[in-house]
Each structure stands twice: as C-alpha cells, then as structure tokens.
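Removed: one protein chain of the complex. Kept in place: all other protein chains.
Let's look at chain A:
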Amino acid sequence: MIDKRLFDLPGMKKYAAILGILVFIQAIAIIAQARALSIAIVNLWNLQSINTIVGPTIVFTVAFLARHLLTVTENRFLFPFVEKTSGDMREDLMAKIFRLGPAEIDKRGTGNIVTMALEGIDQVQTYLMLVIIKILDMSITPWLILLYVLFLRWEQAIFLFAIFPIIILFMIILGLAAQSKADRQYEGYQRLSNHFVDTLRGLPTLKQLGLSKRYADNVYEVSESYRKETMSTLKIALTSTFALDFFTTLSIAVVAVFLGFDLMDGKVMLLPALTILVLAPEYFLPIRNFANDYHATLNGKNAMSAVLDVLHEPEMTEREVLPDLKWNNDSTLKLNQVSLTYPDTKEPTLKDISIDIKGMKKIGIIGASGSGKSTLINLIGGFLSPDSHDSITINGQTVPHLNQANWQKNFLYIPQNPYLFHATLADNISFYVADATEAAITNAADKAGLTDWIKTLPDGLNTMIGEGARTVSGGQAQRIALARAFLDPNRKVLLFDEPTAHLDIETEASLKKDILPVFNDHLVFFATHRLHWIGEMDYVLVMDHGRLVEQGTPDELAKRNGDYVKLRAEMEAADL
C-alpha cells in the first residue's frame, strides 16, 4: 500500500510535518464538536430551557466548520507539492523516454509508455493526494480521541484500544486468504477477460470459417463462467471489508450497551457517556476511510512504482566520447569481435562481428529472418549497446557504443516503415534540417520523385500527413524518408533496414530508380531480402544465426561458392 520511495520525494518531510499539525488541530475540533453536541443534548435531556443550549450549539457550529475547513486547507496546502512532484515526474519521464531510445520503447510497448505518461501520472497525483493525508489522519486522530476517552472513562478507552489490533489482525488474516485465492484464480481470470477481445479481433477469421454466428453463444457462456468464478472469489475477497465493518459497528453497539448498564448502575453520568458514544464512530472513521480508498491507492501505488522503475532504468551513458566527426573518404569505422546480448536472453543475438570500413561504400547485409540483420543495423545506429565497451572504434577513437551524439549527426536511418509525423509534408521532409528553405525542400522532394504526387495534394507541400490526416502509401513514405537524405548533405551515412520489403514489385522498381543516386558519395548500410539490390553493392555481409559468416564483394562471394551462393539459391524461385 505504501511505497517506501514515497518518503524520499523531495520536500516530503517538511510537508508531512506541517500537515501533521493541521490534522492534530482537526482532531481537537472533532473532540470539541462531539463535546459541545453532547452538552447541548444533555441540557435538553435535563429539560432545561432552550437558552442553555445556545452556547454549546455555537461551539458545535464553529468546531464543525473548523473541522471541514481544515480538510480543505490540508488539501490546498498539499496540492502545490503534489502538483509539482507529479509534474516533475511527467517531465522526467519524457526526458527519460528520449534518452532510452526506440529499443527500450519496443520492449515496453508504445501503448504502455503513453498510458504511463498520461493516466499513470494522473493516478500518481491522486495517490499522493489521498495517501499522505490518510496516513497522517490514521496515525493522529484515533489516538487523540482515545486519549480523551481515557480521560473521561478508562474502561471504554481500553475496550476501544483493544479492539483496534483485533480489527487489523482479522483484516490481515482474511485479506491474505482472499489474496491467495485471488492469486490462484488470477491467471484464469486474465484469460477469460482477454477471451472477449480475442474473439472480437478474430472475427474476420471466424467469418471466413463460417463460425461467426454460432460463436455468440460461446461468448455468452464464457462470460457467465467468468461471472461465477468472480463471484466465488469476491465472496472471500469482500470478507476483509466485512470484518472491518463488523467489528467497528459492533464495537459501537457494545460501547452503547455497556454504557447503558453503567448508567443504570450510576457508575457514570450521561454527559461523559454520550460524549464517548458520539466519539466512537469518529475513532474508527480514519481506518474505514483508509480501507475504502484501498483500491484507488493501490492503482496509484502501482502506477508510481511503474513510473519510478522507468526513471531508474539504466541508460547508455558516455554519449559524448566521440569528438566532432564529419564522415568523409578517409573516415574509418571498425567493429572488432562485437557481440550483443539482449538483457533478458542468455544467448547473444550478435556474435563476434568484425568489420572494417573506410570512406564511402555501399554495404549490403543479407541473411534469413532472425539472422541478426536488423540487430546489426540497430547497433550501428546506436540504439543498442554491445556487450563489451572497447570493441568499436571510429577514426581510431574507441567508443563504448554508437549512441554518440556526434555519430548520430552523421547518419540517417530508413526502416521498413519510416515514421511520418502528424505534421505538414514539408515539416516531415525537413525534420532533420530545421532551417531548410522552401526551395531546398521542393528540390529534395523532386529528387525523391515526389513532385507528381505533391501536385495532386490539396495544399501541396503544406498538406498535413501522418496519423489522423491524409494517409500516405508505403512507397511514398519511403520517398519522404529519401527526400530527408537529399535535403541534408551533412549526413553521409545511410542505414536502410529492408526499405522495400512491404512494397509491391512495380512500386519497388520505380522507387529503386530514385534511391540509387543517393547512394553515391555516401556510406550505405542496406539490409535486404530482395536479391536485385545486391548487384548495386560494393560489399556484402552475409549473416546467419547472429554470426557474420561471409563478407566480400559480390563477385568474390559468388566465386567462393559458400554461404552467399547457398542463400541466393534458396531465395530464388523456380524459372518460368
């Protein structure tokens, strides 16, 4: 329920101390309110005139208002702190996302990250607002009331004091029983509740198989069995709240009955007895509030833990090792026995890769799926870090990984589906060059073969594209990425990761005509399945199960009759 890291938040101790004082005053107001009300009632009970209750009623009114005004004050006092803490957390999270990079996002899922930054932080805010005040309330108010009751009549105070640990004990015992039963059923639950979305997503398939009508009953039956299982768990899960309810309510009844007997025997006067009876519910109120908000706080706690986990995620440091770099004909990039193991796997995904590259070259990377082509491209792009930190050198400078600010200024990355931002076409093309002129953008778009398409757009280069705006076909998305390369003459390294895999053959053929010119005067890494690109390469890397099994010029490799020849033969279809 309470994350220990809660108290490490900056400024928390100071706020907690001041809030503690406010809660203390509030507890005194509660006692005053009960006392004044009791006095008024006892006066009436004694058949005294209505004038005698004016004083106590005024005290009651003031205490009552003070109590509830203090609630507002506590919240308003705490809110700026919570707002700042959660706001800072949100900004830290955004900054962290930027530093972690796409590989980490892939691992966690885009949806997860976005939900965390949006709803997750909101939940943290609610959690902080609730939990701090509730904890203070629970640790101050009941004890002050108890102290007052002790002063009025020690027998009732002892009873109230003794019942408290019993309540907590029962809540824990029943809570644990419910928890273990819930845990056992949780997996089954998850499956059942996912079943519905699963069925909806598979609807086209059910329709293809002619089963879609019949499945409606299945949906109902699964849902009903889910209901029955849920109910049997709920029966136990709710007992914990029942225990709290039962003991607190019954305690009040018991207090009333015992006070009744004591009054009959004349052991106590009505005023203290009534005051105790009025205070008894107030004594249990903080713990009941705490338990009622249990679920809200639990979500908030989990959200906060998730956010803090991301914020404490290790990130690649030493991003500035590489001095200023401008890739040219004399530049060198050396990979020496590079291996790469993903954090949650045992086997390395890349094993002992050694490459020696100088100047401008066109390097093809081929291999079956899962051979490590994309991982290699991601390593070169600096999205992934190699296992050892001395295996990569650029221009003789050893770097721990390629997530180097100065290296990133030198390349462009063009994946299978280049991402298009929700922005104008011009903004998308000039994403990497902030100060590009319109003429330069038009020129780059033309070189990338976009001119004809732009003419068909309502606002030309100023047309909005991307999510929620005009859809762009896969071929045109590639051309937009290509235009980025034409626009930025400073980025001399191009990383292609299967840019044409999803395109139909005609689109690919026409795109190829426009891609080839950009290869000149660039260092190109080109991972592909499509054989016709190999002819355009100076040098080929053949990957197999994470190893670099062959490298050389296409001609050399063709003569060698090794893995390259074998791979080509497997990929080629039978002749017509």
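Quick note on the criterion: a residue touches a chain if its C-beta (ideal position, glycine included) is under 8 Å from a C-beta of that chain, and two chains touch if they have at least 3 such contacts; residues count from 1.
Here is the rule we go by: contacts and distances are computed from a predicted model.
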- prompt: Looking at UniProt, which of "Cytochromebd biosynthesis ABC transporter ATPase/permease", "Molybdopterin synthase catalytic subunit", "Aspartyl/glutamyl-tRNA(Asn/Gln) amidotransferase subunit C" or "Mg chelatase, subunit ChlI" names the chain we cannot see?
  reply: "Cytochromebd biosynthesis ABC transporter ATPase/permease"
Query: Of the listed residues A:L9, A:A40 or A:I140, which contacts the missing chain in the full complex?
result: A:A40
Message: For the chain not shown, which residue from A:P400, A:P415, A:G449 or A:P499 touches it across the whole complex?
response: A:P415
Query: Which of A:R201, A:K346 or A:K455 touches the chain that is not shown?
result: A:R201
- line: Out of A:I25, A:L65 or A:L147, the sole contact with the unshown chain comes from A:L65
